[in-house]
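A quick write-up on the structure given underneath.
As you look at this complex, bear in mind that one protein chain is not there, while each of the others sits in place.
Let's look at chain A:
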Amino acid sequence: MQKLVVIGAGMASGRMLEHLFEADPDAYEVTLFNAEPRGNYNRIMLSPVLSGEKSFEEIVTHDDAWYAANKVTTRFGEAVTGIDRARKVVIGANGEVPYDKLVIATGSAPFIIPCPGHKLPGVVAYRDLEDTNAMVEASARPGAQAVVIGGGLLGLEAAAGLRLRGMEVTVLHLMGHLMERQLDEAAGYLLQKDLERRGIKVICRASTKEIRGTDRVEEVLLEDGTELPADIVVMAVGIRPAVQLGKDAGLEMGRAIVVDASLRTSDPDIYAVGECVEYQGNLFGLVAPLYDQAKVLAKSLLGQEDTFKVRQLSTKLKVTGCDLFSAGDFADGPTREDIVFRDPARGVYKRLVLEDDALVGAVFYGDTADSNWFFGLIQSGEDVSAMRDTLIFGPAYQGGAAADPLSAVAALPPEAEICGCNGVCKGTIVGAIAGGATDLGALRASTKASASCGSCTGLVEQVLSVTLGDAYAAPRAQPICTCCELTHEDVRLLIKSKELKSQPAVWQELGWKTPNGCHVCRPAVNFYLLADWPLEYQDDLQSRFVNERKHANIQKDGTFSVMPRMWGGITNPAELRAIADAAEKYKVPTVKVTGGQRIDLLGVKSEDLPYIWRDLNAAGMVSGHAYSKGLRTVKTCVGTDHCRFGTQDSTGLGIKLEKILWGSWTPHKVKLAVSGCPRNCAEATCKDVGIVCVDSGYQVGVAGAAGMDLKETERLADVASEQEAIDLTVAFIQLYRENAKYLDRPYKWVKKVGLDWVKARVVDDLAERARLVAAFELSQTVYRKDPWAEHAAEQTDRYTPIADLTLEAAE
């Protein structure tokens, strides 16, 4: 009988042996090596063993009786250390075995991040029973804490298992969302939400710096300084094919052991199967293709013809209650088309990717009932153009209606606040409707909902339509854009009442029809999120128009303008000299004094921006935000210091205001002025906020305009002290930040809500004024900083080409 030696008793080789013995039990005398001290078991079921849902015995696929019946000589717990191809022997730790045919099935080894402390006891991977047992052991201590590094398939299964064992679990993930290889952002968001609901903490964009501990692991330190106490650290950051044996034996290697379609390596008597092989450039990490390989290899060993083909793969996560499915190719390549469906009420997200009238990829979250049908369509590659419009509704539904635009409102719980001004929640409104208030007017009279600023009118109307159904014909308000069915005001209110704190949360919960918005809605949503959740939400540069992203104004020829801040319009010779030097050094074609009392350098090249900023920073100047929907300038006149008419220190107040307000983002740009006397040299009476100093104090005016519209400010209040003037200004701007529609200047917003509504909050209600000032200050702890310094230090990449092929020598 021929001698067959198999190295590695894993999922691939186990399946291969089954096929082999089934087809011809007497073809080979088999010796099976395994480094693990046990035979074949179902590795993918380690997760239920970890969580305690199964015992190890239940997942063993081949027991001693099976090896005996098939006359397999087992050498478990013995690693193979070499292959001598000349003598055709395999060298094991306990001696050699000769072979006629050899199968390498060594699988993969987990990748371990080589950060300091990675060798401490208590740092484990997630690959075999030893790892699983170490985790189970760690969880036995009451109150034990686990840190899982890696938010992919394995890491999340480990996290869920540890959590079920009662541990406090934190998952650290390097990328922006979980399972980024299988899921898009929206599905990743839903997954994170489900995991958090189970008590698992998830930190994305987390980069591990160090693992600390004396005798064993005690804590994990992140790059950003966060410290996480840990009794066990699980690294699940990827795998590498275990190919050392093949490499040492001189077999042809790629990223793994190269095989042909019959699974033969470059040596005709040596085969390889499983995760340690590379076929036509592909590596393998899931069992489905390995089972295909096993079948082909069994035939090859028996001298029969068969060829291995790479198939489309699908992924499911084995965490009970996290229903997700992804298949095919949804993130690569040109000529693609998306179909997106969201049902916020059920937490469902579905995305199909089409190419050339065929389905090529699918991502589902929350409802995977039809996933097999879709997977079938992906594998067959059939033409789906005839059912394109209803495809996303699945096989049962061919010829149906579009998604319900009201579903976001329908999904709100009764205690969700609809009208912020009067504190009216959805339940109260529904109750009033049941009591006979069946139109807007009646509802306002009975509940006061939408009776104050009016910005929630759209939502109240939606509650009416949801409650009354067809009996209510709502006047349709303009949605933000074609990506959604909601108005700006609706979105702002829902972000607050549903506590939506990320873009994917908004897209999903408010039923967006596109994967990530468009140039109309995304900048608005980005602003709403950062205005409402300054600490939780991270400003997204990619959701900003070019001027705000590059912190400079783009000119019509694609160059930029640079304008440093001059607090209150005051400068000095050193600053002027630095500006002049920069203008010369970067060959600035135009230097202009602006209407806002600043100096503007026009015509700077994109790649020069970080350098000119660095130079201006060095002279003590910061960005003038001449490009932002935020505080622009505070103009002043010279006031009591020099002017014989001046009544107060208008320059001083202007500088104070600018130092408080700079860096803040607002729905549209905000310009201020402070004049020292009613002669009004600083033109304060046509500004968003304009203060005119008088003998008795300060006249604070708001909502002026001097652009396409011309409008004098309206008097907010007259106050005696400078501090009050500052507080009123800050409170007004914060109220504007919290409530206005994106791209409405203050005068437009005040026209909608009414000056009385504004006064009631900013002037009369002292507690509300204090809250507004505090909320503004909280936000400023994040945003009162110089973007130039930050970009010049960390983001110069953004301003330079990724590569310059013109520098390369011609071939």
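Here, contacts are C-beta pairs under 8 Å (C-beta built on N, C-alpha and C of every residue); 3 or more make two chains touch, one makes a residue touch a chain; residues count from 1.
Keep in mind that, in the parts below, contacts and distances are computed from a predicted model.
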UniProt protein name of the chain not shown, from "Competence protein ComFA", "ATPase", "Fe-S cluster assembly protein SufD" or "tRNA-(Guanine-N1)-methyltransferase": "tRNA-(Guanine-N1)-methyltransferase"
Which residue, A:Thr31, A:Thr265, A:Thr315 or A:Ser543, contacts the hidden chain when the whole complex is considered? A:Ser543
Using the touch definition up top, pick the residue from A:Pro268, A:Gly436 or A:Gly558 that touches the left-out chain. A:Gly558
For the chain left out of this view, which of A:Arg198, A:Arg240 or A:Arg336 touches it? A:Arg336
Which candidate, A:Arg87, A:Arg181 or A:Arg346, sits in contact with the chain we can't see? A:Arg181
Touch list for chain A against the chain that is not drawn: 175-176, 180-181, 184-185, 331-336, 338, 514-519, 522-523, 541-546, 549-550, 554, 556, 558, 606, 797-798, 800-806
